[in-house]
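Attaching a single structure in structure tokens format; questions to follow.
Removed: one protein chain of the complex. Kept in place: all other protein chains.
Let's turn to subunit A:
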Amino acid sequence: MKHDDPTDLESRLSSLPLSPLPPEWKAELLVRLSQTTATPASVSIAPRIRRTPPRWLAIGWGLAWAAVIVLHLSTPATPDSKSLTDPATAQSLKQRTELLQSLLAFK
């Protein structure tokens, strides 16, 4: 059967003429072309070019800096001397010192 022949259907389909574009579209494009020729800096495709980093990167960067600042502010500038004056720690240090001295004496 002729209608089962793909080429028959293909030729019927491809013979359908595409609708033309409205002439005003072309006029509009020509105006835009003349504008961009006059002022190359104002090319309308410029907004397509990303000039700022992606949002996820900016947010991540901001959070990282916030964490750095928080850590910086919450960390004391000098080591905490309180722990050395703690009786338990002092006792432990004393024991270690004694042990070390006894070992050295033994040697």
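Just so it is clear, a residue touches a chain if its C-beta (ideal position, glycine included) is under 8 Å from a C-beta of that chain, and two chains touch if they have at least 3 such contacts; residues count from 1.
By definition in this document, contacts and distances are computed from a predicted model.
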* What is the protein name, per UniProt, of the chain that does not appear here: "DNA-directed RNA polymerase sigma-70 factor", "Dinitrogenase iron-molybdenum cofactor biosynthesis protein", "Cysteine-rich domain-containing protein" or "Tricarboxylate transport protein TctB"? -> "DNA-directed RNA polymerase sigma-70 factor"
* Structure fact -> Where A:18, A:71 or A:88 are the choices, the one touching the absent chain is A:18
* To do: Name, in rising order, the residues on subunit A that touch the hidden chain in the full complex.
  => 2-3, 6, 8-10, 12-21, 25-26, 28-30, 32-34, 36-37, 40, 43-45, 48
